[in-house]
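Got a structure for you, written out below as structure tokens; questions coming shortly.
The complex appears here minus one protein chain, its other protein chains still in place.
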Amino acid sequence: MAEKFTVVTNINIAKDVFLMQLYGNTEKITRPGQFVHIELPGFFLRRPISVCDLNGYKMTIVYKVFGDGTQYMSTLPAGTVLDVLPGLGNGFDTEKSGARPLLIGGGVGVPPLYMLAKRLIRDGKRPAALLGFNSADDVFFKEEFERLGLKTVVATADGSMGVKGVVTDALDQFAFDYIFTCGPLPMLKAVYEKTDADGQYSFEERMGCGFGACMGCVCKTQKGYKRICKEGPVLKREEIVW
Amino acid sequence: MAEKFTVVTNINIAKDVFLMQLYGNTEKITRPGQFVHIELPGFFLRRPISVCDLNGYKMTIVYKVFGDGTQYMSTLPAGTVLDVLPGLGNGFDTEKSGARPLLIGGGVGVPPLYMLAKRLIRDGKRPAALLGFNSADDVFFKEEFERLGLKTVVATADGSMGVKGVVTDALDQFAFDYIFTCGPLPMLKAVYEKTDADGQYSFEERMGCGFGACMGCVCKTQKGYKRICKEGPVLKREEIVW
Amino acid sequence: MVDLSVTLPGMELDNPVIPASGCFGYGREFADLYDINILGSFVFKGTTKEPRFGNPTPRIAETPSGMLNAVGLQNPGIDVVVKQLAYLNRYFRKKVIANISGFSIDEFVYCAEKLNDVEQVGIIEVNISCPNVHGGGIAFGTDAKSAAQVTKAVKAVAKKPVFIKLSPNVTDITEIAKACEDAGADGLSLINTLLGMRIDLKKRKPLLANKTGGLSGPAVFPVAVRMVYQVYEAVKIPIMGMGGVSSAKDVLEMMMAGASAVQIGAAGLKNPYIFKEIIQSLPETAEKYGIKRLKDIIGAGH
Partner (left out) sequence: MVDLSVTLPGMELDNPVIPASGCFGYGREFADLYDINILGSFVFKGTTKEPRFGNPTPRIAETPSGMLNAVGLQNPGIDVVVKQLAYLNRYFRKKVIANISGFSIDEFVYCAEKLNDVEQVGIIEVNISCPNVHGGGIAFGTDAKSAAQVTKAVKAVAKKPVFIKLSPNVTDITEIAKACEDAGADGLSLINTLLGMRIDLKKRKPLLANKTGGLSGPAVFPVAVRMVYQVYEAVKIPIMGMGGVSSAKDVLEMMMAGASAVQIGAAGLKNPYIFKEIIQSLPETAEKYGIKRLKDIIGAGH
């Protein structure tokens, strides 16, 4: 009775990174930054993956092969039916955004920012994108953000594309009044420390249920303990306790 | 490195009974009465199923939906690739057969007798077939045996087809000098008790490995303990201890 | 029609399906998905005297057909919980089962007393077996004498029937079960989680911040069935059986082993709809095995 989603495409778009389109009932997905929890045959726990784009009943996710589960996912042919819990988590609150938000993504933190960018544009904002990767091989979605009309800067740790360094080394290329960011913890922390701008930060945690029942994913915030899967994954800057 | 077999067809041929054709390397299958051990995704142990027919690299098996594993098997579409250990067990020794062997099968004990019938005919014997089922709905392969030219009698427990009763109630319809039989334990025992004819009996046991390593399937015989998966599933009449 | 009803001390259940403690919160998240009044009852999250944050994260790891958790009894403390329970009847009308934990006998007693006047609580389940708390929590469940002491102390104050929840991490679970029965327990719940560990190959460290965690899910089912079976032969008080149950067939198997009702934990974390699915398929499944009244099969496997 969870939703059934059918794999439409599943293609390799960067080193170990795959883009999967799924067809199914997406009605529960209301905000960018929400995630879906995907059951994979042979694995006990579901895998949480952010919604990257939404077009009616067609949902796009982008994932990196990290361990056995995502490795298995990357082998699924079109037509595979997956059991999915859609629309989990709070997602980004676009109403809080300033007029010129900067979207900062690191690695597989980039995908949810794509749907976010579309929503912000729809709301009349003028977002820009700063995307961090390890190397040119890992880069994806630069063109996609550009095609949406965003000023898009890529930073790579080895300098093989764009700015050499981490995202915070390229912050000065932007004028912004708000931040939306998603990526590895050290990146989130560096962004937090390097800027005073208000903003929203999306976190990761290992999950049991993904819908608030097990207390597996709890983190400490300025406003008490929160479940990353339910009151998160997005925390407001002022809530964060490092 | 076990053999990969691809499902070619998987069709319902009687109540809860399916015929599956598989394509793969069948070279290890040398005798009728041998079985294959099939790995099913999501199940820890393999499922032992007798070889029913062999045509080069095409193997036919016939199985009944009994529990969760065979239920799952019945849903597999053509093209599914399965991991199979082929050619297990001793199989029937057709050289020992008399000139007019009677093949007695009960339920899903019938399938291995089909490949056996073909081999016996090739060897110049004149086999006949006596097939027992619960009800007309359950009957399968009557025509197949007839098409091979065997006199074929069906017995059903409820009398809805052929002789009313169990196989031993129809024994007197045959003149035979040897018996090959496969079916549920009570049937094997009844056949053994009702006839003096020499013959070979195929047994079932729950298996761990299926290839002789775990001692999970051992049964007592007149010649010491034997592994049903290795020195069986076929025992000679004189070996049997009930 | 198959009769699904079963009986526990002080509770008549429409069916034996009960979400297990720590895997259902207070039911709120599930009530958002479907009407949870279809359940036999549910056990709410383990509660202690003082509020507890629990263990640092990661608290969850995956295992073959199961999971490890090291939540460590995160809860707002019994006083807050008692207050919140007043609102429970807005989405659940039946009696619930309260799960309490403690680090000293006094703490167990304190929690049990607080629950005496909470009308919606039908049974108190005393968790002497949580493997994820340091400082003695588990010691009560691995030693027959301490188990009996906790039982006696809680029974002395509790106005509700008391079930003791046993740990599977013991050499002889029947010894502990009998000690609890002798000390006055009205029933037993088993099993809690098996102590396990995973190691992160990249970090070369235990994956869970707490190092070890409790194993649950289908992987433990055969261990749970065995323990329920053994305890059923050792005691006369009713058993709530759990550990790896994830289908209607598993419910029947657990009952045949000796359970009067069946709790489900990990399987409901993976699939929140499983309680509904199991309750809906129980009649048909029972019929397949010639079962007319579920009550009839309690201990039928002996």
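Think of it as A, B and C in the order they're written, each chain with its own count starting at 1.
The rule we apply is simple: contacts are C-beta pairs under 8 Å (C-beta built on N, C-alpha and C of every residue); 3 or more make two chains touch, one makes a residue touch a chain.
Keep in mind that what you see is a predicted model, and the values were worked out from it rather than measured.
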{"item": "Interface partners of the hidden chain - shown chains only, full complex considered", "value": "B, C"}
{"item": "Residue of C:Ile36, C:Ile60, C:Val170 or C:Leu294 touching the missing chain in the full complex", "value": "C:Val170"}
{"item": "Contacting the left-out chain in the complete assembly, out of C:Leu190, C:Met256 or C:Leu294", "value": "C:Met256"}
{"item": "Where the missing chain touches chain B, by residue", "value": "1-2, 39, 43-46, 83, 85, 205-209, 211-220, 225, 230"}
{"item": "Touching residues (missing chain, whole complex) on chain C", "value": "61, 63-66, 68, 142, 169-172, 194-199, 201-202, 204-206, 211-212, 215, 217-223, 225-226, 229, 244, 249, 252-253, 256-257, 289, 297, 300-301"}
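Quick note on the criterion: only the chains that are shown with their structure count from here on.
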{"item": "Far-end chain from chain C, centres as C-alpha averages", "value": "B"}
{"item": "Identity of the most central chain, Cα criterion", "value": "C"}
{"item": "Centre-of-Cα separation between chain C and chain A, whole angstrom", "value": "36"}
{"item": "Distance between chain centroids, defined by C-alpha means - chain B, chain C (Å)", "value": "46"}
{"item": "Residue list for chain B, restricted to those that touch at least two other chains", "value": "none"}
{"item": "Residues of chain C touching at least two other chains", "value": "none"}
